[in-house]
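What you see is the complex with one protein chain gone and the rest in place.
And now, subunit A:
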Amino acid sequence: MPTKVIAGGLATTIQDLGRPGYYHLGIPISGAMDRFALRAANRLVGNDEGAAALEAVFIGPELEFTEDALVAVTGAEMTPKVDGDEQATWTAFPVKAGQVLSFDFLRAGARAYIAISGGIDVPMALGSRSTYAIGALGGFEGRAIQPGDLLPLGKAAPARAGKSLPEALRRGSGSPVELRVLPGLYWHRIVEASQKSFFDDTWKVAPECDRMGYRFRSGKALEFVPREPPFGAGSDPSNITDACYPYGSVQVPGGTEPIVLHRDAVSGGGYFMLGTVISADMDLIGQMQPHTPTRFVKVDMDEALAARHDRQRMLDRMREALA
């Protein structure tokens, strides 16, 4: 029995862990912007970690249930309500057939993950249920959910209400935020003073931030090392001969506003990338609101790998706590 959408929120999409394997063909990896929160929400309601759930950005949806289910909301602090009664986040709670799930104002973070027992059972597209809205691929008809949509649910596994992730294992959203960056192939393109100011300045999340990329402003413009433009790069010093864009790479068109590419990013193009936000910090970006003060912190490969290892341990502890 499907769940009925009464109100979609701002841009609520179905996401799972993503669609890897097609980025070289221009199809982004998509999936939850905060994958830890998605994994935890699914575990809380007895789903596989990679089941499809709803990602609600800034404003929650309103959903009417047509069968009894367990629900967990993780990620952003946006209090869920069942027929008006407030529920705890990061905790499984029951919703009965006929009841309506709605949300209060966003208090912290940016994206709430709403897992429903059984998972959302839309058809797979290229191995994933994630919505890539710009490409009209996956999810519910390739778009954000709208009033009147009926979201099909899969078969629920046994789970109990009240299961909760201990606070120490939740990853909230601070302000200011520090994002660790590993300088990359094109680092040499900016002058030494800019290599320093990029990490010294406090940047702010621009309101244009979305699933494709997070843009930052308020820092000093970067200056480029003079060069003879290589074939295909043109005269703009921030351009390169077209190359692949990794997930997390930081491009700075015109040298003014850094953009960190995220889950729905394009896979290649002609902007230089000064480096890459390390994988351990990509979830954090998914929880940043516009105007959040942000510092980029320089790390080397060993530190990046150690941070990845730490995140893996955190994931293991979450799995143990919710086993």
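Basically, contacts are C-beta pairs under 8 Å (C-beta built on N, C-alpha and C of every residue); 3 or more make two chains touch, one makes a residue touch a chain; residues count from 1.
Note that contacts and distances are computed from a predicted model.
Protein name for the hidden chain, per its UniProt entry and selected from "ABC-2 type transport system ATP-binding protein", "Xanthine dehydrogenase family protein subunit M", "Transketolase" or "Biotin carboxyl carrier protein of acetyl-CoA carboxylase": "Biotin carboxyl carrier protein of acetyl-CoA carboxylase".
The residue from A:Gly98, A:Gly172, A:Pro207 or A:Gly254 that touches the chain not shown here is A:Pro207.
Residue A:Ile59 is the one among A:Ile6, A:Ile59, A:Val100 or A:Ala157 that touches the chain not shown.
Among A:Ala11, A:Leu126 or A:Ala157, only A:Ala11 touches the chain that is left out of the view.
The hidden chain makes contact, of the residues A:Lys81, A:His291 or A:Arg317, with A:His291.
Panel shows subunit A; residues 10-11, 57-59, 105-107, 110, 207-210, 289-291 of it touch the chain omitted from the view.
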